[in-house]
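Below is a structure I'd like to ask you about.
Note that one protein chain is taken out, while the other chains of the complex remain in position.
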Amino acid sequence: MVGGPQTHRLSNGGLIDRSAPLSFRFDGKTYVGFQGDTLASALVANGVKLVGRSFKYHRPRGILTAGSEEPNALVELRSGARREPNTKATTAELYEGLEVASQNRWPSLRHDFMAVNQLFAPIFVAGFYYKTFMWPAKFWEAIYEPAIRRAAGLGRAAGVADPDHYDKAWAHCDVLIAGSGPAGLAAALAAGRSGARIILCEEDFALGGRLLADGGTIDGRPAAEWISRTLAELGSMPDVRIMTRTTLFGVYDGGTYGAIERVNDHLPSPPEHQVRQRLWRIVAKRCVVAAGSIERPIVFAGNDTPGVMMASAMRTYVTRYAATPGKRIALFTNNEDGWRTVEAALGAGLQVAAVIDARPDVSPAHRSLASKSGFTVLHGSVSSVEGGKDGVRKIAVLLTGGARAEVEADGLAVSGGWNPAVGLTSYHRGRPKWRDDIAAFVPDGAPPGMVAVGAANGAFGLGACLREGFEAGAAAASDAGRNGNAGAAPVAEDEAFSLTPLWRVAGKGKAFVDQQHDITASDVELAQREGFESVEHLKRYTTLGMATDQGKTSNIAGLAIMAAVSGKSIPETGTTIYRPPYVPIAIGAFAGHHRDEAFHATRLTPSHHWAAEQGAVFVDTGLWKRAQWYPRAGEKDWLESVTREVKSVRGGVGFCDVSTLGKIDVHGADAGAFLDRVYINTFSNLAVGKARYGLMLREDGLVYDDGTTSRLAEDHYFLTTTTAKAGPVMQHLEFCRQVLFPELDVQLTSVSDQWAQFSIAGPKTRDVLKEIVDPAEDLSNEGFPFMGARKVALRGGIRARLFRISFSGEMAFEISVPARYGEALVRNLMQAGKQFGVTPYGTEALGVMRVEKGHVAGPELNGTTTASDLGLGKMMSTKKDFIGRVMAGREALIAPDRQVVVGIKPTDKVRRLRSGAHIIPKGQTPGPDNDQGYVTSVCFSPTLDQWIGLGLVERGRERIGEIVRAHDPLRGEEYDVELCNPVFYDPDGGRQRG
Amino acid sequence: MRIVCPFCGERELGEFTYLGDAKPARPAADAGEDAVFDYVYLRDNVAGAMSEHWYHSGGCRAWLKVTRNTLTHEISAVEPAAGAGAAKVGA
Amino acid sequence: MAEFSWEVRSPLERALVAGPFGTRGDAGVSLTEIRNFDLIQVMARRSKAAHMAEAAKGRFGVPAPDTPRAVDAADATLIWSGPDQFLVLSKSGKHAIEALGQAFAASASLSDQSHARVLISVSGTKARTMLAKLSSIDLHPDAFSIGAAAATSIDHTSVTLWRGTDGPDGQAVFNLLVLATFAESLWHTMLDAAAEYGVAIAHSEA
């Protein structure tokens, strides 16, 4: 163990484990703290005052608070890939070997060059950048903005992939409780005894809330004792889950809450197989918010000097961590609670220099404490603080009546009163309401099922916290249907609370409202002067409250000052909208498991592993991995492989896994009638044992999807969809069945995963099939004609479905077997087809052959084309109603100048055609008025030995034979192409029927 | 948001797919273009309680008619579409 | 003429490696794939729900579930899968689609799903904790009792989940039918979720 003495650590007391010293490094220097310390408390214990630099002026800053509201003590925690910028030292738990660096400074924290910004402070007022940097226009991106961007920002992100894992989980309960202070624990006790399922979230690693620092007496015993007794009782209940290091950050609809659990942030890195953090979605019938309150500063000159600290934070450091922020401290308060810091400091043996109390009166008890302890009580306000990087030196006081005084101290505790933590209760746009007696906003309009109690509800006394918490816990349980005996509520005295509102002390020098963003009181005044009076304008113009502390210490002071300068009351001025999350949360936690290859689920076809064995190259198609082509040794590129595959099919036989098509069983007496309504063509007259190509429209008349549908029995159709639309079409058909046509007897079942389906194509298809299909099956042209579809037996007794359909234009079948036979089928096809040179082919070859045949696919079925655009207009039945029929007749959809599918081929046969090239009439300069369409799909056609494609071209069908320009400025190409019949190959279809 | 599926019970938002206004009924075959235009393009977009079609895509695949307040997201009623669970109808 | 073998391959054949996985020590989660089953989707014809129920009763001796439950019959489990529909899970071909066709001929449409799904059973002391990472369903013993079933989603993918009879160790057993083409992907997701608790991986052929 290395490191110097903990100069500011008390010799005893505190909730730290002195037997477990932990060494850590801050800006390269080694220090020692204890188990139970936060980084902030360990820095305090080591006498470190300067911790960070502010956003705009790079002013030296220390530690202001002891919680997640901290605006100043932000550091880069850890190092390397685990570097976490902007981490609040006040919430980071200390561990052995922790590495910390200060941020937003150069070259060092003590000597920050950017502090030169302070010299320009007279110009760098709120919104100054809106008034300048406009000339010359080009300079913004080149000069001004890069400079501003470099200066702005706070810490540095790691810049490399986060090595840690995250996950997400669901939890369910009757009563969710936020906070484990007296109100939260009392709520848990009452709800638990009532028999409720409870989840209690506590953001700290220790339970007890303010009791940990402030103690007190509950049921006549020390608070610590009550905490352990209560935890023991809760621990004995079967359905109570207490989650420490867990912050409830948001409330969503229907009683869903978001919480973040910092599972392993207190360790150097998560143990193997464990996550760093876990995102919880908690579903709760009721929620009790016992999130406490946040002490607020008073705005005065120099209030950002390191060593100026919230009074409650100072006593937290002293009592909970046995660390002393100063040797001789002063207190500036406008309320009774601040005095507890004096009591704590005196109890720890610190010197108290003075108490500056802004109230007209101080209680006799405090007065006698002062005289007993030898410090003065000054009636008035702190007007400025003298000090710097190394802390506070001197405090100037403006006494009531106008006289001035000075106090020498090395620490100043400040209490301006308390603001209930209204975040959670306001996230459904509920506006908190103002309470004059505590000069604070309290929750109002909380989301359904949520109630705030204790300090979060403006009840600051310990007795009131316990009472409110207990009552709310019992009521919440009862609302959730749990009515067990809650027993007696814990009892404690209520401390006196008196406060005289004080937001700002006028004085010379910068007085900060938002310390992190360097928003001063005069910035607020300037905003008002310029018309930014609305609190939302104030926030946006000055950036007040937009820092990483979300304005927890600054918002109310800012609006109070705005209220004062605009002559309105604080409630009239109102608050800005509260937005989740309650604390900033690692983006990784929201992603959880879903990153890298697990970003989305992967679907594998039945032949996937076989294809992988063959060395197939896979392509992502939606969630599917599909074999794109099967390279062979010696092939120099994909084109060579694909060309071989196409030639093998056209000249022999090949097969392709088409299991990705959506497959739907359509059953029922009215199945045919149903299909008539969803397809533009008729299916009720399809004979059993036959297949038909069908086209569906959306109700707006444009093409939705296509596919082949077969009639396997009188009341059973087998419908296929495109791969891309499998899910949406199922949803659409269920809509038709359940909503539009409930009178029909139709049942739909997705059987996409049940069947492994392969296309076998090429002139030798029958030869291969004969090897594999039971010899009793007649596969002849007569016995199994084009568009036939029926069940067959395979050799070995397996049942299969055979469809004589062709996408390639060759003699072809599609064969289906139950999916777990898919791989066996492939192997058997390879074995049976070996003598015929059977070749597996991938999606590229499939695509080539469909373009050669002029079949439309995804690029043409793009959601903006009509049946007629695709050359399928004649399929539209005029004898029946169907989805999309009426809207398809709108004038713009039947206009003669629409872009329609046409074949395209470069006139220069060696020219490569590219998708996305536009079509411009020959001899014209390209422009919006003659942009007549574009190339949708291309391929190199081995059959035609040139690149060919399909396109959507204005009046294309009337222009077959016309030479036009393919204009492709993105790729710097322009060339002549001929518009032609889209069916490049076997236009009369003899091959597929043969 | 959580929707109480009449068949499955209360489920989280992620299991459902939204379609929209459930008020318009698909016009009869002879209703004419205006009626179909209204059906396809003009939908309720009220700030308040609205009747909507939701699909329990990640559950039982029933289409539902949900009454939901678009200002608060509060759901006040859920019923199955006419053809969801219809095998019990008219038996 | 060549003879062909028609080897059945589970979609998890390659991904599933029997044995321990993740954190060493006592496994908190057991994942077992159950192979070779018949699974038939039964959907009532319009207005035929009552007929279907009668047919089911006649065939299986137990009423078919019409709420989200899984009902064990002597030689099959009937699992609710949606309004007017349920799945028949059975072994050894007794309730394969051909066999059921006649029983439901007048009342329901059948679709064979035997190859469309993979059946995984999840048990162990940490089964609920692990499933809470995957499923939004409340699996608390009071909320999801033995026989409770749900048509739901994991990782945006449809699954059928039900609670079977407790295991011999007294621990709850959860059964998951997942889509075959997603099975490998979901399997890895499940392993990721379970790894920290220690996993015992197995498969059973019958």
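Going by the order they are written in, the chains are A, B and C; count residues from 1 in each one.
Quick note on the criterion: contacts are C-beta pairs under 8 Å (C-beta built on N, C-alpha and C of every residue); 3 or more make two chains touch, one makes a residue touch a chain.
Just so we're on the same page, contacts and distances are computed from a predicted model.
When the unshown chain is looked up in UniProt, the name that turns up among "Multisubunit sodium/proton antiporter MrpC subunit", "NADH-quinone oxidoreductase subunit D", "Peptide ABC transporter ATPase" or "Sarcosine oxidase subunit beta" is "Sarcosine oxidase subunit beta".
Among the displayed chains, contact with the absent chain in the complete complex occurs for A, B.
Listed residues A:Arg281, A:Arg320, A:Arg467 or A:Arg737: the one in touch with the omitted chain is A:Arg281.
Looking at A:Val397, A:Leu466, A:Ala917 or A:Cys980, the residue that reaches the missing chain in the full complex is A:Ala917. Between the chain not shown and the residues A:Arg150, A:Lys834 or A:Lys874, the one that touches is A:Arg150. Shown as candidates are A:Phe532, A:Phe655 or A:Phe718; the residue that touches the absent chain is A:Phe532.
Residues of chain A in contact with the chain left out of this view: 55, 82-86, 122-123, 125, 128-135, 137, 140-141, 145-146, 148-150, 152-162, 164, 166, 168, 250, 252-253, 256, 258, 279, 281, 427-429, 522, 526, 529-532, 534, 536-537, 540-541, 543, 546-548, 550, 577, 579-581, 584-588, 590-592, 594-600, 602, 619-621, 698-702, 858-859, 862-864, 887, 890-893, 914-918, 920, 926-928, 931, 934, 936-937, 967-971.
Summarising the interface, chain B meets the missing chain with residues 1, 12-14, 17-21, 37, 40-43, 45-47, 50, 52, 68, 70-73.
Note that only the chains that are shown with their structure count from here on.
With each centre defined as the average position of its C-alpha atoms, the distance from chain A to chain C rounds to 32 Å. Annotation for chain C: residues 43-47, 136, 156 touch two or more other chains.
Multi-chain contact residues of chain B, defined as those touching 2 or more other chains: 12, 61-62, 80, 84, 86. Put simply, chain A touches chain B in their complex at residues 170, 252-256, 281, 283, 428, 448, 699-700, 727, 731, 734-735, 737-742, 881, 886-887, 889-890. Residues of chain B touching chain A in their complex: 1-3, 10, 12-13, 17, 19, 26, 29, 32-33, 36-37, 39-40, 53, 55, 57, 61-63, 72-75, 80-84, 86.
Residue ranges of chain C in contact with chain B, taken from their complex: 43-52, 68, 81-84, 136, 150-153, 156, 158.
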